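Removed: one protein chain of the complex. Kept in place: all other protein chains.
Labels for the chains are A, B and C, by order of writing; each one numbers its residues from 1.
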Amino acid sequence: MAGSTIGRLLTLTTFGESHGKAIGAVLDGFPAGMALSEEDIQPYLDRRRPNASALSTSRKESDRVELLSGVFEGRTTGTPIAMLLRNEDAHSSDYDALKDLYRPGHADMTYDAKYGFRDHRGGGRSSGRETAARVMGGAVCAKLLKELGITVQAKALTVGTPAEGDSAGGVIEVVMKGVPAGVGDPVFDKLDARLASALMSIGAVKAVEVGAGVSASSMRGSEMNDAFTAEDGQIKTKTNHAGGILGGISNGMPVVLRCHVKPTPSISLPQESVNRRGGSVTIEIGGRHDAVIVPRAVVVAECMCAFTLLDLMLSGMGARMEDVKKRYSL
Amino acid sequence: MAGSTIGRLLTLTTFGESHGKAIGAVLDGFPAGMALSEEDIQPYLDRRRPNASALSTSRKESDRVELLSGVFEGRTTGTPIAMLLRNEDAHSSDYDALKDLYRPGHADMTYDAKYGFRDHRGGGRSSGRETAARVMGGAVCAKLLKELGITVQAKALTVGTPAEGDSAGGVIEVVMKGVPAGVGDPVFDKLDARLASALMSIGAVKAVEVGAGVSASSMRGSEMNDAFTAEDGQIKTKTNHAGGILGGISNGMPVVLRCHVKPTPSISLPQESVNRRGGSVTIEIGGRHDAVIVPRAVVVAECMCAFTLLDLMLSGMGARMEDVKKRYSL
Amino acid sequence: MAGSTIGRLLTLTTFGESHGKAIGAVLDGFPAGMALSEEDIQPYLDRRRPNASALSTSRKESDRVELLSGVFEGRTTGTPIAMLLRNEDAHSSDYDALKDLYRPGHADMTYDAKYGFRDHRGGGRSSGRETAARVMGGAVCAKLLKELGITVQAKALTVGTPAEGDSAGGVIEVVMKGVPAGVGDPVFDKLDARLASALMSIGAVKAVEVGAGVSASSMRGSEMNDAFTAEDGQIKTKTNHAGGILGGISNGMPVVLRCHVKPTPSISLPQESVNRRGGSVTIEIGGRHDAVIVPRAVVVAECMCAFTLLDLMLSGMGARMEDVKKRYSL
Partner (left out) sequence: MAGSTIGRLLTLTTFGESHGKAIGAVLDGFPAGMALSEEDIQPYLDRRRPNASALSTSRKESDRVELLSGVFEGRTTGTPIAMLLRNEDAHSSDYDALKDLYRPGHADMTYDAKYGFRDHRGGGRSSGRETAARVMGGAVCAKLLKELGITVQAKALTVGTPAEGDSAGGVIEVVMKGVPAGVGDPVFDKLDARLASALMSIGAVKAVEVGAGVSASSMRGSEMNDAFTAEDGQIKTKTNHAGGILGGISNGMPVVLRCHVKPTPSISLPQESVNRRGGSVTIEIGGRHDAVIVPRAVVVAECMCAFTLLDLMLSGMGARMEDVKKRYSL
């Protein structure tokens, strides 16, 4: 039942509800000796913050990260890095009217089905606010990757245009450059399987593609296959339909994924629904909501990929006998 | 690095290479007391077997499962269920010419990058043959689900038409009916995240969609949201764009996923590639291969979903204090 | 490398260093619907607090727990329960002189060997202060067990008498009463194996015994075996040399363990040692330390056992087909 920890050697545990006291993340298994301060993490949170555009919530989330542990004299110590965000400016009373109602597209009904009741304020644990914890963890991982020459960059490929009172979705692409060949494990812990899980675990994501993705199903083998070539002894592929992954293991080309984000379920148009006793209701959702979540989700997707890649890289350090010998032999 | 085990409470561990001695599966954590024999598993393997059509390999895989443990007097005992398939009719010498070559679209290059060398015969561990082990494990899970009134059914939505010497892909849809509301965990172990990982871990899958999937990204909230209704006290939704999952937890509607399968990378047309020393080569792949893997992959997708659903159902049995009390109080 | 999370379905993640900003615990997978407030947890922390006796440190640890998440309107919600203790009254400068020295019996040398450097203040992550997080997590579990009629009680069997400037150890016994028969898993997740790990993970513990423990090795089978009897249809054993566990699974008798606690390594007598460059030094440790840690460790042992037992109880809810059917069939 414990679904709030992800990773194997490197683990990210998150906690907190939208209108609770705080949101937090614990990143454990991170290598010792990397320079780290709150200034490395804050810019990622800032990228996730709602902006002044018409598309975003007006909730004021100042969101100053506080580093609680795992760093000593400016460097990571190898012990758990705990990061905290206090919740503030939470208008819980906005949600009183929705307490017994099931908002379409939200997790109200399913949390009740699973747990018998729920923290209804702002979506509780199922709120998009939970992703702030992912961003804190991912920001730390992205810094390490950057020191290895690996960049993880996401952007919105498409952003829908919401009508009046309605909402829209969009598509986010993540590109990881500089990933060495050989990362990922066979069978169930394939790099693409782990990345798909990491991205699909973001609330609004309904599809994940790797490389050619959906279009692969209508291609011929002769089109899909990326021809190998060698430049200066470095093996590359001419095209990258594989998205940088073959057999679940990176091949040295950019790792490319796309995720499809559904429109924000909170809309102010009237919607047909039920209350928890099964009675019919019509609801119009007020409060502060993003009409399009996509721009804010970009950094979340980036962070989930950075975390996942780093976990698999750390897990793979002992894949060869020669590396184990190099590390441990006298 | 251990990537061959999946699941939390219920685990599936697979082993074996395409041209090694055997392929096997160990299913641990399965409830005690279910009737089980080899006859329950064999039909699933038969569905995966290459048929006589022009699309499939001519490799003769008789594939008779042997139950090694975990069943006593015809019932599961709660201990690991080990299942074995001996490999036979393996023409390893077919692969001698490919030993030092990197076949485009295959994992030859990436296994070498990770491990330094590989079992090149028939793709070794990265072969589609590995999925036979998944099918054995999933067949056992599907039987239990059926006893609970839950059906897991996959079918090919589209199957490409391969040209002469070429290959094609297709789309597989999985529908799970009768799934009770409340299955899945918040945040990282969401039902859709776990299913996406399970499906993406099948070799040739390049995209996974849940419910409306890709199309969700271009919908409005007012279209995407499924309106709740109640029939005889049972809460349902009028449409099922969510694919039966809200906030990572099942809502009682059918769980619907699609996965996009790339064309088989083995084609007999000449392809540009390199050998392991980086020299340019042109390769034409002989041997026995499926021109389209989709029909055989249907049962694999079905089995991965059955396993994943059951693991999350077992994990969720103690989600409510009242159920814990009912089980353990005097 | 991530060693700060324990458990399978129920997980406890801890973070924090002795002289960092805070110590914390995240308990995930806890059933929804149990009444919980800071008042349930605080008494356990109070039991761990140093008292005024000559044996304990004079560090003032007011240690007021703050519940950050996972509780709504006084009840657990099924989502992660995060608990925080701010550090205060930390005299970090006491440790400046010890910065480059390796205190005998402490983890100074081994943390440097593993990570290259360490937070030396008060032992950093290896400090006994870390156990406050375990106590917070265990207190919550103990409350649930109590509601099921299960008590977990530890006490000091022996407490050594420290000489002037020296320290002493002792023995702690944990007894769990009301544990239903059938808890624990075969082979590697045996109830005794998991409890042994949980207790041995407490810093100063050097031995763990179950039931007859050490004395079992010099008994005959005819003495060791506990004869079964039945009272009112309830199967019991006449003696309890097994400590309530047979084949790794509880048998309904009290579960009994003992752990042996070494003397506190911090003593003010002069000790021979080295600094991190391998130079010989003589050190006398000042600062505030417990001469005997045993009385404070009692509640820690109790909490680790409560957590472990509950995790295995939750994990075992689907062990029988009939229970799975009862929970999920229509």
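Heads up, the rule we're going with is that a residue touches a chain if its C-beta (ideal position, glycine included) is under 8 Å from a C-beta of that chain, and two chains touch if they have at least 3 such contacts.
In this text the structure is predicted, and so the values were computed from the model without any measurement.
Novice: Taking the whole complex into account, name the chains on display that the unshown chain touches.
Specialist: For the complete complex, the undisplayed chain touches A, B, C.
Novice: Taking the full complex into account, find the residue in C:10, C:98, C:132 or C:168 that is in contact with the omitted chain.
Specialist: Only one listed residue reaches the unshown chain, and that is C:168.
Novice: From the listed residues A:6, A:32 or A:267, report the one that touches the chain absent from this view.
Specialist: A:32
Novice: With respect to the chain omitted from the figure, which of C:47, C:125, C:296 or C:327 is a touching residue?
Specialist: Hidden-chain contact among the options goes to C:125.
Novice: Name, in rising order, the residues on subunit C that touch the hidden chain in the full complex.
Specialist: Residues in contact with the chain left out: 1-6, 14, 102, 104-107, 109-111, 113-116, 125-126, 130, 158, 160, 162-163, 166-171, 180-190, 192-194, 196-201, 203, 206-214, 216-230, 233-235, 237-238, 241-243, 245-252, 260-267, 269, 271-274, 278-280, 315-316, 318-320, 322.
Novice: Touching the missing chain, which residues of subunit A?
Specialist: 8-9, 31-34, 76, 78-79, 144, 147-149, 180, 186, 313-315, 317-325, 327-330
Novice: Please give every residue of subunit B in contact with the chain that is not shown.
Specialist: For subunit B, the residues touching the absent chain are 1-5, 7-11, 13-17, 20-24, 26, 28-29, 31-33, 66-70, 72, 75, 77-82, 84, 114-119, 121, 124-125, 314.
Methods note: only the chains that are shown with their structure count from here on.
Novice: Which interface, named by its two chains, has the most contact pairs?
Specialist: The chain pair with the largest number of C-beta contacts is A-B.
Novice: For subunit B, which other chain has the most distant CA centre?
Specialist: Most distant chain from subunit B: C.
Novice: Could you grab the centroid distance between subunit B and subunit C? Build each centroid from C-alpha atoms only and quote it in angstrom.
Specialist: The computed centroid separation for subunit B versus subunit C comes out at 40 Å.
Novice: Quick check: how many Å separate the C-alpha centres of subunit A and subunit B?
Specialist: About 24 Å, centre to centre.
Novice: As a quick test, compute the distance in whole Å between the mean CA positions of subunit A and subunit C.
Specialist: The answer is 34 Å.
Novice: Give the residues of subunit B that touch two or more other chains, as numbers and ranges in rising order.
Specialist: Residues 180, 186, 315, 318-320, 322 of subunit B touch two or more partner chains.
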